[in-house]
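Just one protein chain is left out here, and the rest sit where they should.
Note that the chains take the letters A and B in the order they are written out, and that residue 1 is the start of every chain.
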Amino acid sequence: MDLLSNLLLGVETAFSAWNLLYCFIGVLLGTAIGVLPGLGPVATIAMLLPLTFGLPADTSLIMLAGIYYGAQYGGSTTAILVNLPGESSSVVTMLDGYQMARQGRAGVALATAAIGSFVAGTIATIVIVLFAPPLAGLALEFGPAEYFSLMVLGLIASVVLAHGSLLHAFGMIMLGLLLGFVGTDVNSGMQRYSWDIPQLGDGLDFAILAMGMFGLGEIIGNLGSSMTRDVNTMKISSLMPTREDFRRMVKPILRGTAFGSVLGILPGGGALLAAFGAYSLEKKLSRNPREFGRGAIEGVAAPESANNAGAQTSFIPMLTLGIPSNAVMALMIGAMIIQGIQPGPSVMTEQPALFWGLIVSMWLGNLMLLILNLPLVGLWVKLISVPYHFLYPCILVFCCIGVFSLNNSTFDLYVMGVFGVLGYLFRKLGAEPAPMLLAFILGPMMEEYLRRALLLSHGDPATFITNPISGVLLFAAATLIVLVLLPTVSRSRGEAFQDEA
Amino acid sequence: MARNARTAKLSRRCVLAGAVALGASLSLSGANAQAYPDRAIKLVVPGTAGGGMDVMARVIGDRVGSILKQPVVVENKPGAGGNIAVDYVAKSPADGYTILIGQIAHFAINPWLYSKLSFDPMKDFTPVILLADAPNVMVVNAESNLKALSDVVTAAKADKQGMALATPGNGTISHMTAELFQKTAEIKFNHIPYKGAAPALTDVMGGRVPVMLSSVPTALSQIRAGKLRPIAVTATKRSPALPDVQTIEELGYPGFDAATWYGFLVPAGTPADVVAALNTAANEAIKADDVREKVLQEGGDVIGGTPEQFAQAIKRDYEKWGKVVQDSGAKLD
Partner (left out) sequence: MQPVVRAPKEFWLGVVYLSFGVVGLWVGLGYPLGTAGRMGPGYMPSVIATILIVFGIVSLIRSVRIDGEAVGKLAPRPLLGVIGGVVFFAFFVTRIGLIPSIFALVLISACASPDFRFRWYALAGLVVFVAACCLLFVQGLGVPLPLIGPWFSF
């Protein structure tokens, strides 16, 4: 059988001593940079790219891929332990993961994230092996109208992330959208809200915003509150999930994986949408939605599996079409070009060893990550028992160097400072930054796709409904908004908007 | 002010030696006596690592470094259409230790698009060498019934609302090429700008946009895989990567030339012997077979030559594109 011989070739490539070694180096490095706040896989891969010049093509791609999904693992560690999202998709993991950590269940949260990611990674790898070419077609089916409708659905789903006032959930979304407008407008090329500062010409960077709002905001908040000391004196009850925990995480992991595998294929924000789509779904399905945001294990399992599955399947359009679905994939394409490989549909036929070796190595890498991360759980949990007044200056240093490394620019550090103040302010006012950050990411894409769809339809809005995929997505969005608003409307007037969404 | 450009590598060594300031001053005082270059050279790339320009910068920079026997360290400064990197180099010390790999967009197009540039592309730089050119190519979906340039022009004329044409973004060379072609062929496109080439390619391959102007390497793999059909090359010379594809000029638009190029530039005031040393090294570097092969892969060909030739090329294109940009009415700030 063709598939079998291809897989064998992949196994042969991935299990060669050098590739095993570099795969391990990749995931180790990825975990490390994922854990360090501010340093993301994009900056790291960019900096390490020249080092791969001397390596064979398959080895270098295996290592770079390892850094990418290793960083997803590591990113959730920081999100859970210190409430800092290393990656945009870990914003969602943070919501419940950090709460679990505060309840002394950091170990359980970390283990859940690792197990969820591994299961998701395994399933997603099988999906790639079996369905890569047909799924790549899906990426081509999504035009501007479809993307716009998907973003609308995602944005409405993000309301569900907030607990507390619905008015303020929407308010923060609008703030996020407004901040998203900073930078160059894709359609007209005009610079908006950039105040003649060239560094703002490309908009605000998500990582800077997140470091400021969550990282600095959280530190100032912790130092300013009387609870400073019990951030870490919390008793650690258990390291490993109990039988009950396992029972609760099975279904969220599987649903999250399904979400992630499909949405990861879509270029631009797919993996992120998957993470919080999965979270919102679990919250809606759960019998105790009130637990979400207060340390629900499902709230860690689902988004973690979704973003890892998404990270795996985002390789599909890159490998089969030569189209990068995110910044990391664009770098991988750069790495291929450096190696003299023309990325595109021909990779699968002309470089079967590379293609299948990379896929098999992804599963191997996931296994390595699981073996690497489970024993580390104990160590990480010890790390947060370091007195906070020793820990936070170190976090600050990492944030500063990490943010600098994004664009090699000190301007970004000032921006981070500004958002630190804002983040602290919002904390004081009881407003949640998570929906705002999601709106910040989705907003600019939404506007871009909306206007492009209208350009292509010559201004006819019917394009969003006559288009079948887009129509279905919009219908889902409308249903969701009714579901969200219904309990509010039916409640007494005095309590309006005070809904537990 | 040579100390500004001191590299981390050098100072790191000093720290390890345990004599921070002393070590630094020693290694620098020895420097003045030697000929250029006596320490690492910084090559600033106006774009992200792994992008097309970055790959070329690393390949060429690496070779220049081995010829000059000093490492060439690539530093990526993305942002604001490359303006941040260009501005950074413009304000760097003019000692030959900070080089910019600049493209046509930075020197011939951006100055016209942005009214508030913090640098003067003509006065703040000394050109070193024109490294290579890279033509753009007009492509359509492989299943499209547009088979030739004449089909595109006819279809565009027939479409009263304007035929959609995708480019990798506002103010890119592809966008300006489209403007120039509209004027030359007397047609009007419905310009659909994207954020980079990848999403634009997706829409062309998905059949939502009929025509796209793209750089050659981005489209090449899709052309070879039979997903896209090349219609015409925008330069006056055919692309070595697509030898069978005719140029727009060959297809009945004499004088149509919209190639892009890239080259080394240093801050104005850099000593002439330093510029000459860099020029010689870079000329030698691009003649090496493996370097040239990488350039060919990008769809262009190496050029080389003297700093004066490069200066003339910049001046010529600055005037030419200035007219195109102003006629198009495009403005980015």
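Convention: a residue touches a chain if its C-beta (ideal position, glycine included) is under 8 Å from a C-beta of that chain, and two chains touch if they have at least 3 such contacts.
Note that the coordinates shown come from a computational prediction; the quantities given were computed from them, not determined experimentally.
Asks: For the full complex, which residue in A:56, A:104, A:137 or A:171 touches the chain that was left out?
Replies: Result: among the candidates, A:171 touches the missing chain.
Asks: Tell me which of A:18, A:53 or A:414 is the one touching the absent chain.
Replies: Hidden-chain contact among the options goes to A:414.
Asks: Tell me which of A:240, A:254, A:374 or A:401 is the one touching the absent chain.
Replies: Only one listed residue reaches the unshown chain, and that is A:401.
Asks: Could you tell which one of A:219, A:258, A:323 or A:376 touches the chain left off the display?
Replies: A:219
Asks: Applying the definition given at the start, please give the residues of chain A touching the unseen chain.
Replies: Interface with the chain not displayed, on the chain A side: 33, 39, 44, 47-48, 167-168, 170-171, 174-175, 177-178, 181, 185, 187-188, 190, 192-193, 216, 219-220, 223-225, 228-229, 387-390, 392-394, 396-397, 399-401, 404-405, 408, 410-411, 413-414, 416-417, 420-421, 424-426, 428-431, 447, 450-451, 454-455, 458-461, 494, 497.
The rule is simple: only the chains that are shown with their structure count from here on.
Asks: Given the complex with chain A, which residues does chain B contribute to the contact?
Replies: 48-52, 54-55, 58-59, 62, 74-81, 83-84, 87, 113, 116, 118, 161, 164, 169-171, 190, 192-196, 198-199, 201-203, 205-206, 208-209, 217, 220-222, 224-225, 227, 294, 297, 330-333
Asks: Where on chain A is chain B touching in the complex?
Replies: 45-47, 49-50, 53, 139-144, 184, 186-191, 194, 196, 198-199, 201-202, 267-268, 321-324, 327, 330-335, 337-338, 340, 342-346, 407-409, 448, 452, 455-456, 458
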